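Before we start, here is the structure in question, set down as structure tokens.
One protein chain omitted, others in place.
By letter and in written order, the chains are A, B and C; residue numbering begins at 1 in each of them.
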Amino acid sequence: MINLANNLLFAAEGGTEVSFPVLTSLIVIPFLGAIGVALVPKGRVEVHRLVALMASVVTGAMSVWVLLNFDRNDGGFQFRNPDPNVWIESLGIRWDLAVDGISLFLVVLTGFLFPLAIVGVKPEHSPKNYYAWIILLEAGVMGVFMTLDLFFFFVFFEVVLVPMYFLIGSWGHGNRIYAATKFFIFTMFGSALMLVGILAIVFLHEDATGIVTFDVVALAEGQNWGDTVGRWVFLSFVLAFSVKVPVFPVHTWLPDAHTEAPTAGSVILAGVMLKLGTYGFFRYGLYLFPEAATWFAPVLMILGTIGILYGAAAATMQKDLKRLVAYSSVAHLGFIVLGTFAITTESLTGSVSQMVNHGLSTGALFFLVGWMYERTKTRQISELGGIQKSAPLFAGFFTLVMLSSVGLPGLNGFVGEFLILLGAFVANPWIASVAATGVIFAAVYLLWAYQRVFHGKPRGEHTDMEELRPSELMVLMPMVVLIVFLGVYPKPMLERIEPSIEVLVAHIDENVDDWTEPTADVLIAEDSHDDEEGEEGGEGEE
Amino acid sequence: MINFVYLIPLFPLLGCVTLMLVGKKMGEPSAGYFATAASGLSFIATVVTFFGLRALDVEERQVTKTLFEWVPAGNFSANAGFLVDPLSVAMLLFITGIGTLIHLYSVGYMHGDENFSKFFLYLNMFIFAMSILVLGDNLLLTFLGWEGVGACSYFLVSFWFSEEKNAMAGKKAFITNRVGDWGFMVATFLAFASIGSIDYLTINGTAAQLSTPVLAAMVLLLFVGVMGKSAQFPLYLWLPDAMAGPTPVSALIHAATMVTSGVYLLTRVNGLVYEALLHAQWVTNIIAWVGVGTAFFAATIAIAQTDIKKVLAYSTVSQLGYMVLAVGSGVFVAAIFHMITHAFFKALLFLGSGSVIHGMDNDQDMRRYGGLRKLLPITSATFIIGWLAIAGVPPFAGFWSKDEILLSAWELGGINGKLLWFFGLITALMTGFYMSRQVFLTFYGDYRFGDPDKDEVDQAWDGYIAHAEAEKDEAITAREAAATKLEEANVAVESRNVAFAKAQMEVTQTTSEDDLAKAQKALDTASGALEKAEAGVVSAQDELTAASALVDVKDQAVSSVKSEAARRVEPEPGEQRTAGAASDFLPDAVAKRAEHHPHESGWQMATPLVILAFLSIVGGVIQLPFTSEVHFLENWLEPALTFEHKFASSAGTKVALAVVAIIAGAVGIMAAVSVYLRNQGDPAKIEKQILFDGWGYDRAVTAFMGGPGAKMFDAITWLDANIVDGMVNGTGSLVRGTGSTVRRFQNGLVRSYAMSITLGSIGLLVWFVVRIAA
Amino acid sequence: MLTPTYYLVLSALVFSIGAFGVLVRRNPLIMFMCVELMLNAVNLTFIGLAWGLNDIGGQVSVFFVMVVAAAEVVVGLAIVVAIMRRRDGATADDLSVLRG
Partner (left out) sequence: MMLAQVIPSPSIDIEVLLPMLFMGVGGLLILTMTSVKKDLPGWFVTSWSVAACAGAIISAIVLWNQFGDDGPSSTIAGAVGFDGFSIFLTVVIASAVAMASLLAHPYLEREELEGVELHVLLLLAGTGGLIMAFGNDLIVFFLGLETLSMAVYILSAMHRRRIQSQEAGMKYFVLGAFSSTFLLYGIALIYGATGTTNMIGIRAVLDNQVIVEDGLLLGGIALLIVGLTFKVGAVPFHSWTPDVYEGAPTPVVAFMASGVKAAGFAALLRILSTTFQPIVDDWVPAIEVIAALTLLIGALSAIVQTNVKRMLAYSSISHAGFILLGVLAASERGTAAALFYLFTYAFLVSGTMATLTVVAGQGDSDFSFESIQGLGRRKPILGFAMMIFLFAQAGIPFTSGFVAKFGVIAAAVDSQNYWVAGVAMISAVIGAFLYLRILVSMFLQDPVEDAPALVIPRTIGTVLVSAVVVTILFGIFPGLLDGFAQDALVALTAGTP
């Protein structure tokens, strides 16, 4: 058993000439960190913080190392161990980690956000458990993004619920227990049927090939299940991811969870945990079920669009600032869903980058809102006002982040949204045109909120709100730098994402007979019968 | 030398970043001068680039300078690349030029503002964004600048954010523009989906191959964007509100540069528009009509405005309408020409108004101005030049450009063209009128800043009446007092009488001597008292009469004051509407104004005025209509335009049209002269409330947003909280309900348990029996 | 002639009677008796079948069952006695503290 453990922890992942199991350590280090925190006696608050912070920082550094050593021309999986360690012999479950262009930046984002979340806010009570949970959460999230084994995907997908449940449940505000339970049960319910789905395809694969394996690559290449089964199982996956993302109409856990969660909780929830769902759509939707995905694509595009408009509309009228931001997440993730199921290289690339961008901008927004709450002890928009007078710097940062979330060109938020809509337009001009109105609404609810909170005469007893503290500035700065950088020069990110997207699209193309990627076709035509085709710009999947 | 183009955006960017970091430290005024320098340098860079471009021969005057690949994805790619061609350079020349002037002006204007350096930070940021907008070699990069300037305008309009109104205006500007941006974005998508590229050169190159609907769609979508930025109907309504920003902002962003970028965009893709003109004229007609419609519509509103900046705002909308009309009739040169001249004189006018406002203690109500000619010599002189220019008086700049636009409309031919021309002409007439009105109200007539205006007079009279009535009430109370006093007196008499009678009885009934004497004495005292009391009654009587008399007097006073007030407030024709006797009751503001002494602004503000005035005079020379040699602008722009437009009309027609235009302008001015200078005819007849309210359009939109719009959003919010989430919680309680139902069967009785076992086994047996049967 | 079926039917009837008894009677002792009855019905079945199959195994089983039955009664009575100690005249229905 010991040597098994050793194998698990320290075997080489191979891939690029690494002998050290980087990816495994991305999961193990936070895990050990959590144990470390648990072992430190209760009194030593600073030590808990330090241990958690160090673990997360090391993890972050290693994720950056992965980013730097990532081969940008290779669209396949990298850092993968050629023969992964077997976990459960009888079911062919293996500890099999890898990253590709799709997961890479999510891993980095995770490694980036957690240290900030730990530095950014101190818990109100019992810091020991707090830090233990939060750092444990990081391990889980990392696992989801990196594993290629359906079993472990499900495992991590489920296990992340627990730390988040406790973070919300015991460090949250208001009726936190309701929110936490709702979050837990709702999400678990969503993924319940997915497990059956996973097993179904695994065993159908076994029946066809005689090999029982949870290796997503093998399964995806094999496609050893009929279209009908594929579609049903796909639906079970979609349910799971839709709840996580969340997609309308299964989004209602999100406002409660985000609002009641402690600041760090909201940051991580919005920053990385929602991405578990969207990432799932990529790896376990499009890649695993190309046929079903293309078959359901229009429905999901429409759901995404509804999400965009619905989220915006709901956000506009919120009275609670944090809740407003939460609903804005619904809208933003609507974009990602739309882009995912438009299934064009542009929109897919856009979706992936949008995952990262949303993580940054909404994360930053939640930080700011959280700090504002710390200072004023209220989140009610009506009780705030004129803050820009007393805290111009605070307001300035808020403005920048807000504009990034509104999708102002030159800031990161724009690039993703634009590519998504562009690709979606190629796939289906009408849906895309409707979805594009989302950018208007985004401006409406955010600017209106900003006006009421920061502009006008200082209102209420919060006329002299404290300015940003240096520590908070330290947390915000890296995010802001990235927000600007990724807006001005997104190429480094896009060019690492794209190869994998091309591989994915090719995979879909060869596995779905009557489907070809919708492409921008040049309209060289004077007479009007080509016009329709011109307008519809190639709705391949319809 | 072309490479200098990189410096154009670089300088303002550096300036902006520097101010961001150390602006506060620099403080006033050095931060301002620093920013001015940044903008000035980029102007110089532009000039250099201009000459660099001149140096090339005509065919090569379209150079693309790529910085880096900005957004690559799949088949899509957008560069951060600059398209240096006559068009962009021409734009940049006046943007950076005027920009610099306005920077300088602002140093004076923003004097003493607590966020002095922040203001210049934004100005530099704006110049940067604007230059990106102009230089971008593809739709996306232009869009970057497009939204960038939008953001800057948002910051600057709500610069004095403590005023709810300013904040509101800034938000309104941004959001309304966003509506337009939607069109821009979708147009970009369509361009990519149909052409596969969004570079201007490619677009203009392949425009001819596009199928008509796509072409039409693309142009119209872009035009939606233009409606937003260039404040065309129906999206214009953010611009008047945007005047909430500091005046230099209005001059730079909301008059000279940003708002014209819509027209610039259409010129940038003139290939498309031209194709539309050829194959889908209904599209260009829409553009032309929206243009002229806006021009006309805005002009009517401008007539009735009382806020000096509002007038200019609506006039800007109207002038933009002209440019759009020009684009719609396919004469881009005319559009650009008017854009440039307009930039000159409208910037001038705004800065002038700023100077006035500055001089008049931030009071923007023209009705209170008057006779400032002497008090603000430079301002007034330059302002008047600007007025002549916009009013289309030859040889000022505005005349030439406007004339060319009208001509191009005319040349569209057919009734359509004639109508466009006609409305253009009427607009010209109205322009002449309202601008003259503004000038006369502001600079001519006698100085009446100290005079109370309508409302204040009303207030005064109300105050007076109130005062009179107060006095009357006083008198009445006095009368009451007197009356009561009389009552008391009478009562006293009564009692005394009784006492006297008693005393008399005593006297008659006494027998013994000394008793009699005592009684006698008592009787005397009693009678004395009685007399005193009666005297009291008499005096009280007199008091009462006096009091009631006073009441009558006061009553008369009140009624007289009332009638007086009535007469003053609705004066007979000829009679002035003044506070008259009520002057003491005027609000303090009036007095404050009366004490105020207008002052001319410092050199930082004066210099730009003078320069711009000069440009407004001679601006026309860049495109003189006489011979093609003097079509400097046209010849210069020619490489940027995919086709060459030549006016077909004979010299005769041109002259005729020009004359008609001049006459129209003259008529407008004359009308104004008679009304506002000679006071013949009542202004109120012209300045209708509905015009003042801009035909109530703005209010209607706001009402809709606040009413049904908000209701709909509320409805969705309610739906989310109750229906969608309700289903979730419903499921939860359903589960619990089932649980407690099931629980009830567990009743603790062993026999019922046994029963359940038996039933279970029977069930199983039945099942297996069925198996056998099957 | 006599076939195992008769025994089976008979034993089935006896079994059902026993089961019915358990369901309707309240007195624990009577319930035990009914259980005994059921057990004996099963014994009958065993024997019948063994006879039919002409196999001794079934009859052997019966002995086991009888032993078990005896043991059961002992245990049962023990428990009843224990309860009776605390509350006299307890019927099966009185024991319903545990429920829900």
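Everything that follows uses one rule, which is that contacts are C-beta pairs under 8 Å (C-beta built on N, C-alpha and C of every residue); 3 or more make two chains touch, one makes a residue touch a chain.
Computed from a predicted structure; not experimentally measured.
All shown chains touched by the missing chain in the whole complex, by label: A, B, C.
In the complete complex, the hidden chain is touched by one of A:181, A:378 or A:511, namely A:181. When the omitted chain is restored, the residue from A:32, A:54, A:193 or A:488 that touches it is A:193. One of B:51, B:695 or B:753 touches the chain omitted from the figure, and that residue is B:753.
Within the complete assembly, residues 735-736, 738-740, 742-743, 745-746, 748, 750, 752-754, 756-757, 759-761, 763-765, 767-769, 771-772 of subunit B touch the chain that is not shown.
Interface residues of subunit C with the unshown chain, by the touch rule above, are 4, 8, 15, 18-19, 22, 28, 31-32, 35, 38-39, 41-42, 45-46, 49-50, 52-58, 60-61, 64-65, 68, 71-72, 75-76, 78-80, 82-83, 86-87, 92, 95-100.
Although one chain is not displayed, subunit A still touches it through residues 1, 4-5, 86-91, 151, 154-156, 158-159, 162, 165-166, 169-170, 177, 181, 184-185, 188-189, 192-193, 195-196, 199-200, 202-203, 206.
What we mean here is this: only the chains that are shown with their structure count from here on.
Chain-to-chain contact here is organised linearly: an open path runs through the chains from one end to the other.
With each centre defined as the average position of its C-alpha atoms, the distance from subunit B to subunit C rounds to 97 Å.
If you average the CA atoms of subunit A and of subunit B, the two centres end up 42 Å from each other.
Here the CA centre of subunit A is 64 Å from the CA centre of subunit C. Under the contact definition stated at the top, not a single residue of subunit A touches 2 or more other chains.
Across the interface of their complex, subunit A is touched by residues 68-76, 140, 143-144, 146-148, 151, 154, 158, 161-164, 167-168, 170-171, 174-175, 178-179, 181-182, 185-186, 188-190, 192-196, 206, 209-214, 217, 710, 712-714, 716-717, 720, 724-725, 728, 732 of subunit B. On the side of subunit C, the complex with subunit B involves touching residues 19, 22-24, 26, 92-93, 95-100.
Within the complex, the subunit B residues that touch subunit C are 743, 746-751, 754-755, 758.
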